[in-house]
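And then chain A:
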Amino acid sequence: MEGIENIYTYLKGKFGEGIGILDKESRDPWFEVKRENLREVATFLRDDPELGFTYLVAITGVDYSKFVDVDYKGKLCATYILYRLRDSHQLIFKVFVEKEDPVIPSVWDIWRAAEWHEREAFDLVGIKFEGHPDLRRILLPPEWEGHPLLKDYKEPEEYRTPDGYLVVKTHRPDPLRENNESDQK
Partner candidate 1 sequence: MAGRYKEGVENIPIEQIADALFPEVILTTVDDFLNWGRSWSVWYLLFATACCGIELMQFGGPRTDADRIGSVFRATPRQADLMIVAGTITYKMASRVKLLYEQMAEPKYVISMGACANCGGPFWYSYSVLRGIDKVIPVDFYIAGCPPRPEALLQGVIEVQKKIKKEKYLRAKKSEAGG
Partner candidate 2 sequence: MLQLFNWLIKTFPSLASHQELTAFVLFIILGLLVLTFAAVVAGSLTYFERKVAARIQSRMGPIEIGLGGYIQWVADAIKLLLKEDIIPENVDKILFRLAPYFAFLGAGLTYLVLPFSEKLILADLNVGVLYFLAVSSITVIGILMAGWASYNKWSLIGGIRSAAQIVSYEIPSALAVLPVVLYAGSLSTQDVVRAQAGWAGFHWMIFQNPFIFISFFVFFISMLAENNRIPFDLPEAESELVAGYNTEYSGMRFAMFFLAEYSNVFILSAFAVTLFLGGWQPLFGLSLKIPGTAVDLWKLFSFFFKTSIMVFLVLTIRWTLPRVRIDQLMGLCWKYLVPIAFFDLFGVMFWMVL
């Protein structure tokens, strides 16, 4: 099945309200999947012979809180990029969640590749994937606080290992800005 619109209507007919908006204006069009239906839709996308999206390319966690004025502004989002290997068809869909309740069902057993991508999204954006077998920080050290790819993230003042072996002052003013200030003086 070719074309995002065909796939969209096909899925819409199958799942109805489970499929949200379709963004055709975007350079790579995408549609929304409601998080309640994510697992059914994902299984369907993978197993349906017409669709057959067996290959998960990536999951991007996005914080839409400072985006332009759209419906989903202020929400967190997981973007799933899929391939169909036989004809290299690409598909993007998104799952939006409120910032206060950032829980998305995990799809790690549907696409095994999702296991680490979900951990990364949890680490950097803070989306919690329900049912994930091992949801820990992956890139940052386990004692790290905060999720750096959130738009309102502030770098901590110092970094210290839990045993106190290493303590480093992390905060340092922006060199460009500092120069400007000293120039003004």
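FYI, a contact is a pair of C-beta atoms (placed from the backbone, for glycine too) under 8 Å apart; a residue touches a chain by one contact, two chains touch by 3 or more; residues count from 1.
The candidates came about this way: all candidates are chains of the complex that A comes from, given by their letters.
Please read all numbers here as calculations on a predicted model, not as lab measurements.
Note on chain A: across 1 or 2, the candidate touching it in the complex is 1; the others do not touch it there. Those residues of chain A that touch candidate 1 in the shared complex are 140-141, 148, 153, 155, 159, 161, 165-166, 168-170, 172, 174-175.
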